[in-house]
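Only one protein chain is missing; all other protein chains are in place.
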Amino acid sequence: MNALIMIPLAGAVLAALWPDNRTRPWFLPVVGFLHTALCFLLLVAPPPVSPEAWIGFDPLAAAVLPAVSLLFFVCGVYAVPYLRIRQERPNRVFVAALLAVLGLLSAGHQARHLGILWIATEAVTLAAVPLLHFNNTPRAFEATWKYLLVGGTGIALSLLGSFCLGYSSLHGGGEGDLTFVALTAQGAGLSRPWVLAAWVLLLVGYGTKMGLAPMHTWKPDAYGEAAGIVGAILAGGVTSVAFTAILRIRSVVNAAGESQVADHTLLAIGLFSMAAAALFLLGTRDFKRMLAYSSIEHMGILSIAASLGPLGVWAALFHVWSNSLTKGTLFLSAGNIRRAAGSPSLDDVRGMAHVVPRSAAIFVAGMFAITACPPFGPFFSELKVLGAAIKTGHGLAAAGFLACLLFAFFGLTRVVFAVVDGRPRPAAKAGGKLFRETFGVISPPLVLLILSLWLGLFTPAILQDTWTAAVAQLFPNP
Amino acid sequence: MMIVRIFLWVALAPLLPGLINKVKAWVAGRRGPPVLQLYYDLIRLWQKGVVLSTLASPAFVVAPAVAWVAIACAAFLVPLGPAGAGLSFRGDVLLMVYLLALARFCTAWAALETGSAFEGMGAAREVSYAVLAEAAMFAAMLSLAVQTGSVSLVDMLSPAPGAGTALLAAGLFIVLLAENCRVPFDDPNTHLELTMIHEAMVLDHSGPPLAVILHGASMKLLLFAVLLTAAVLPLGSLPPLAAAAALAGGVLVVTLGVGLSESFLARFAFRHMPLLLTMAFLLCLFSLLVAWKGGAA
Amino acid sequence: MSGGLVFAAVCLLAAMAMAQRSTRASFALTLAGTLAGLVASLTILLGPDDWEWTGAFFLGGERVHLRLDGVSAIFLVLVCVIGGAGAAYAREYWSDSENPATAARGRVWWNALILSMGLVLMISNGLHFLMAWEAFALCGYFLITLDNRRPEVRKAGWLYLASSHVGTLALFAFFVMLATHTGTWNLGPVRDVPPPLFWLALFGFGMKAGFFPFHIWLPSAHANAPSHVSAIMSGVAIKMGVYGIVRFGGWLPVPANAGHVVIGLGAASAVLGIAFAMAQNDIKRLLAYCSVENIGVILIGLGGALVARTHGNAAWGQLALAGALLHVWNHGLFKSLLFFGAGSVLHATGTREMSRLGGLWRSMPWTAGFFALGAVAVSGLPPLNGFASEWLIYLGLFEAATTRSGFAWAALPSAILLAMAGALALAAFVKAGGMIFLGTPRTKPAAHAQESRAGMLAPMALLAAACAVIGVAPGLVWPAIARAAGSWNPAWAVARTPFSTLGPAGFALAILAAVAGFWLWKKSRANGLRRDLTWDCGYRNPTSRMQYTSGSFAGISAGWFFWAFAPERKFRRPRGPFPSGSLRLERVSETVLERLIVPAGAIITRLSHAALGLQHGRLQAYILYLVAGLAALGIFVFLEGKP
Partner (left out) sequence: MISTLNLLIGLAMGLNLVALGSSRLPSLIRTVSTQGIALGLMPLILEGSNLDWRIILIAGATVAGKGFVIPGLLRRAMRSANIEREIQPFIGLMPSLLLGAGGTIAAIALASALPLLPEHAGSLLVPGALASVLTGFILLIGRAKAISQVCGYLILENGIYLFGLLLIKATPLLVEAGVLLDLTVGVFVLGIIIDRIQRAFDSLDTRKLTTLHE
């Protein structure tokens, strides 16, 4: 029915059946390429979406899904050399699960029905499990266990929330049509207490998947233990599904006339997440967990932006793009450094600029990019967020936003330069010998960095129009 | 005219220390050295050879000359009552003050040339106390400027006697004592190096350089005396001859004043000097405020 | 005009590209680029009209728009001069042979720094300004940390980066608010924005300008950077902050009391800056703190100009402004000269501690001479350039005082404080010069120092010449300064030079001093000149340990600023008839940093460790957090949704 979902799932099945461990990884770039090509094709020529369709490539999907697809494609290219290094592990499940994740992500992004949305997100959560314990170490299992239980609880809550929303529609006299179009149309008819209950539960539920504090606890463990690609796709793809879910639900809550409550909750939880992330960043001594905290910070930015009306949501969609691409750079280059150093902890890693100069340079550049240093993408998107905050008169929120950015910057620079500068340890030198910086492992993060640069400097008109269309979809009557 | 002016400054300057010493001698009931003593010293020194520290660079000899030139130029800017200044322009007062600073820089630099502890000590004291003296000096100049509404010495130094004049006179007099290293700041004719400022700085100088330094010092003293007199007396409003006489008289009075203060005051302990200088500064500041308010009223 | 600037940009880019392959080619390109830029900016300053260029393409959705007017040109001249001189100096000082790992990298960042500073000065679009600004800040960081294997360098670099980012974020807010109020990112004179916006700009740019109390990053960064980098950071980079304040002080409607605040900041940073400088023992720290003072001097002038402009364009304001702008140049010149000198000393002896130097004039006569000249200039003494600009500022303040108008009251205290700062500067640089170059060597390395090669001396000679020329002939530069003042405030466009007499006077002074010095030297030689031990009151065996040290030299004034230094003291008195060991250590602390910032940072760090304690890995607690979050949100929504 929907090629964007079917291609990857079919790919997953094929990969699962594919006999050869050495050639199997090629599925990732190939399928990724097909998916990306299709995505951008649809972006240029948007297909008609019937209002009652349960799954459709509507403006909101078009505004976010291509970014995820692009990220997945580049990560797929990276996966080939990476999995060659990791010959010792059978990658059947890994590749298949990765492709399944892509398919389910596409489903989640295109879901226009409460139930479908929930099932897709749930399925993504489960499909990601094999990716997490790919390394097959006790640490990986522990991370997976926490990811499953915390994430599962979150997902359960979001299901409860979906029920509440459904019941609010029933109670308001609806006859059980749970497409967002129908719910929005019902608008003020929805029963208020149920809508509020649903909002809280869904925000917490999908917030858990997004990784908003205080539901973020699974993130550092999962990102810290997972391979670079997995981290990139979790941080750039899965979080964005949860975010679009929150946006869709939020539009229903708006229609029910509770937009103020929604905005305030989003702002509060966003600021709290940013502050918490900044604090964690100031203290952490592990440069992969650092990325997780940075991701939490950016989820906070997204939810703050989402609370700032149409302008803010536009900026948020922009930020989804810049964040995914830049995070990709960071995760992949960090993965290289991690391989070469043999440890993610500042206690035994330093002077990597002398061991893996290229990866280190990309890592530093990516760090500056993610901390909103011009001229990379995040700079422009966060400036837009700031502008939205000031235009809508949220002066204090803007101040808090800047303060959190500042402390996050302190934390990130502290860690990154500790990793990169100084004299390398002899052990690390040896690791550098083992890990060679081939074109295959250097170009993907570099490409992502360049994409983030390009996104900021020359934001394509087509994307801007799509974001505007998505905002129009979310705010039908501004 | 210019020649006369230069001659006046150069030739008359060494009189002042002589006079001061005479006064001190009279007060002490001694006969004391002749008034022209410094002239004799200068002549003798000018013919003597030079003993140069093994550590010193040529700057050790050149610096005193530059300092002397600086003081001479400063003097050139100071109006002599009716005769006016050798060179007068908007803001010349600042040039004058900074020329004296240049002289200070040179002497202090030369003092450090020899690596002697005493000279370093002297230089440190000189440059440090100058900070407060400079503040007082600027307050005084500002009050003159505010009072006369001009920033050129010729006009500034012929003020109508204002309410602040007495304060200004007192302040400037203390600055004079400090800048010229007289008692109670310094004792020109002690021989205990530990207690000296200016004399300590020139310990290692000899021959012509020393002569230049001594003459420069006397010229600086004269400069301050003229400045003080002109700042206090309304010379502008007097007929030329009377003004000239008043100026000469004023300088004489200042000299006597210095002599008397030296005979009746003892050298202060070093830790008291900042207090005294601060007092001078406050006096000048008050005169400035008086001038400012007076203008407003 | 456009051609020249494009050529300059291309040259600098090419120099970055060539940095790895050929030192000589890269240097030649840098030189060509800076020269082209210099010519371009001078043509602007000497010509009547500004240069403006609007690109055909967009960056970040904004059309590229460059403008070079009097104000920018003044700063651009400095960028080009020091950029070229520093590149020349670096060839010897940071040569490929001595620093194979970092020399080429240094060249790349150097050219990038020049380029980005030039862009900061020319860009007239808020969004692009931020981009160039950050690029410039980062280039500075990578230059400071060239030798990042040394931990103290890393610390200094991080401090620089962190405080620079504080300023940058303030500027984010500033430019976004500006754009929100004006509705466009284009920069230019604006009328209808709330005056308080100026405070944000003052803070944001102040972090970079490094005046009290925003100087926390400055001493360590400038002390630990390679000396040619210290030179451009201290002489030029902090001027970018000044540029921002000048620029937006001229374009924005400023609050009524802005001028007085700026004067206050300037006076405070002039006196305290030089007081701290006086107390330093590390020569490069001393120079860095002296930069704090000079920024203060510039601010006093600028503040005067702001006061004058907000009160009917009083004429004296123009003098103050001209003084400030000229001092931007002068400080750039002599501070770079001094840092080059300090660099040569460091290069020759391997130490920056003045208490380990001494007597270097014998082995390094040229360096000593240039340093002495720089010292005279920085002390603002005639007949050198430092005096010319300070004289203008003084003149402005004095004339303000003579008006006796109520708003000019600030002129009185600031003039007096400026005078004290000047006297302290004199003391500080007599000390610096004396301790480094005079007396006897205090350590072996100092005794066996070698004079730097011509490659390092030539740039110093160039800067020294510039200082002397501006000093004895300030009339030459007046048209440029007046042009800049005019483009800052059109009401002050026309002005006749105030230097008509001062210039010749200075010239005469220089000639007379030279003649007199030469004559006295001859005379002494003629009378017979005998070398002998220093007459140390008859002591026949003076050693280097008997010399006055930099600490004791600063003792008196340090006593006065005890309250600001909050020094850490260690003191063991000599005891008994035959005292064994006794010592007296005194370390002047970075008061603002160590008494304010560090404790605050410690509190935040403790907070973050408390937070990390929550991430203890127990799953049950994680789920508890989740439930707590749910409950909190529920209550929040319940309270929100009640009405």
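Order of writing sets the labels: A, B and C. Residues in every chain begin at 1.
In the analysis below, contacts are C-beta pairs under 8 Å (C-beta built on N, C-alpha and C of every residue); 3 or more make two chains touch, one makes a residue touch a chain.
It should be emphasised that the depicted structure is a prediction, and the values quoted were computed from it without experimental measurement.
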Interface partners of the hidden chain - shown chains only, full complex considered: A, C
Hidden partner chain, touching residue among A:101, A:155 or A:261: A:155
Residue among A:3, A:16, A:119 or A:346 touching the omitted chain: A:119
Omitted-chain contact residue, chosen from A:72, A:94, A:167 or A:376: A:167
Residue, one of A:26, A:40 or A:145, that touches the chain absent here: A:145
Contact footprint on subunit A, counting only the chain that is left out: 113, 115-116, 118-119, 122-123, 126, 129, 133, 138-139, 141-146, 148-149, 152-153, 155-156, 159-160, 162-163, 166-167, 170-171, 175-176, 178, 191, 193-194, 197, 220-221, 224-225, 280, 283-286, 289
For subunit C, residues in touch with the removed chain: 612-613, 615-621, 623-624, 627
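Assume only the chains that are shown with their structure count from here on.
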Inter-chain centre distance, subunit B versus subunit C - centres from mean C-alpha coordinates, in Å: 35
Chain centre separation (subunit A, subunit B; CA means) in Å: 78
Rounded Å distance, subunit A centre to subunit C centre (Cα mean): 44
Residues within subunit B bordering two or more other chains: none
For subunit A, residues contacting two or more additional chains: none
Partner subunit C, residues of subunit A touching it in the complex: 145-146, 149-150, 153-154, 157, 192, 196, 199-201, 203-204, 207-208, 213-215, 217-218, 220-221, 258, 260-261, 264-265, 268-269, 276, 279-284, 368, 372-375, 379-380, 383, 386-387, 390-391, 398-399, 402, 405-407, 409-411, 413-414, 417, 421-423, 456-459
For the subunit C and subunit B complex, residues of the former touching the latter: 358-359, 361-362, 365, 368, 372, 376, 379-382, 387, 391, 394-395, 398-399, 401-402, 404, 406, 409, 412, 415-416, 419-420, 422-424, 426-427, 430-431, 433-435, 438-440, 498, 500-502, 505, 508-509, 512-513, 516-521, 523-524, 527-537, 542, 544, 546-548, 552-557, 560
Subunit A-facing residues of subunit C, complex: 58-61, 127, 130-131, 134-135, 138, 145, 148-149, 151, 154, 158, 161-162, 165-166, 169, 172-173, 176-177, 179-180, 604-605, 607-609, 611-612, 615, 617, 619, 622-623, 625-626, 628-630, 633-634, 636-638, 640-641
